[in-house]
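Shown here: the complex without one of its protein chains, the others still in place.
Showing chain A:
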Amino acid sequence: MEEPEAGCRGGAEAVLNLKPNSSISIAYHSLFGPHDDLILLELDEKLLPDILHNRVTVRGKPDEEAVLCTQSKTYALKFVGTSNSVFLIPPSNRSELNLNSDEGNGTVDDKPVVAPVIKVAPGNMEIVEVAPRIDKLKLLLSENPYRPEEEVEMEEKKDKEGLFRWDDLVNRVQASDEELMTGLRALSAVEIDGYWRIVDEKYMDIVLSMLLHNSVLNGWSLNALRENEVVGVLVADEFPCRIALHCLEMYGSKMDEDMGEDCLWKLDEKRVCLHFARGVLRGEKRKMESFMEEWMQKIPAGMQASFDMLEGEVLIERVGVETWVHAFSISSLPSNPAERFSVLFRERSKWEWKDLQPYIRNLRVPGLSSEGLLLKYTRKTQPTLDAEPVFSAR
């Protein structure tokens, strides 16, 4: 094989390093063609290291608009066309393309210096940072929440359809690895036997009640629960070990880990109280007084519930002299801003800022501030200067 010598046969380097007072022939390559498999991607300089270290993937199903993911961020891929003629010239020694396969018979010296054009690029791809399309994760995991009956059933049926491993999720959800992990945490998902699951809410309620019940029986402090002891007692009550541990993860936080094998957990007052408020309001609206009464009864000793904890979880309605509350959880809302506002205005046509704020504070749109979001999706009215502004649909 004749090794093409750089600079002699031309190529991109001859064009880029063209000496003053000289010229080079630009010609169609012997393999010139549409080459649809060659794509130009415009990228920020700061993302190049990610590319060079193979940390970038393209994710999406064939019917979805593809996204490009780094470890931590998601970008939409857009094609930008051009009406210019963009002649693409490869370097002279592109073995992958089998270029320069048209070696002539003459010696190097009498060959003209040519820069061959392999294709005319119709445009290039560019990327725009977007919020991850994470709502699909909830949809997928909600198909088959983990239920206690399953332990028995799973033995018999080997069929794992509707269950998802990490790799299955990566293939289906358009989000970067970090965003996907954050999404799993936000859903309180847990990896059981290699599959990511959300646990049936009513089942979790039983586990938590049993944990609290055992704390009373055994005189445990809710601020210093010993993992081995708690898990051991729950397992003795025939709860799976992973579920017992998940209960601690979901409603508590691990304290310093220098305890070796046995670590200490502290139950989170807000998360526990919220759990019981949801239980009371499940599926129905309640008069404020009766809700508060029932809620307070369920709060474990040593914990203090307050209505502030329910921000972004319940809405208050005033009907005449009566005050009603009903569940309306931010976690049930779509993460796409247009869909989020549409659901919010279906719930209520007018929102005061203090009510609206808890439901939009976790909206993240790259390049758009929260003021920008409000301008784009709401109409703000303020009857008088000192009145509270009211937001309605655009």
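To be clear about the criterion, contacts are C-beta pairs under 8 Å (C-beta built on N, C-alpha and C of every residue); 3 or more make two chains touch, one makes a residue touch a chain; residues count from 1.
Rule of thumb we're sticking to: contacts and distances are computed from a predicted model.
**Q** Write down which listed name, "DNA-directed RNA polymerase II subunit 4", "Alpha-1,3-glucosyltransferase", "Chromosome transmission fidelity protein 8" or "Shieldin complex subunit 3", is the UniProt protein name of the chain that is not shown.
**A** The correct option from "DNA-directed RNA polymerase II subunit 4", "Alpha-1,3-glucosyltransferase", "Chromosome transmission fidelity protein 8" or "Shieldin complex subunit 3" is "Chromosome transmission fidelity protein 8", the UniProt name of the unshown chain.
**Q** Could you tell me which of A:Lys61, A:Lys202 or A:Lys380 touches the chain that is not displayed?
**A** Among A:Lys61, A:Lys202 or A:Lys380, only A:Lys61 touches the chain that is not shown.
**Q** Check the options A:Ile89, A:Leu140, A:Val199 or A:Leu344 and report the residue that touches the missing chain.
**A** A:Ile89
**Q** Out of A:Leu52, A:Leu217 or A:Leu385, which is the one that touches the chain we can't see?
**A** Per the contact definition at the top, the residue touching the missing chain is A:Leu52.
**Q** Tell me where the left-out chain touches chain A, residue by residue.
**A** Its contact residues with the unshown chain are 12-13, 15-16, 18-32, 36-45, 48, 51-54, 56-62, 68, 83-91, 93-94, 96-97, 102, 104, 106, 112, 114-115, 117, 121, 124, 170-171.
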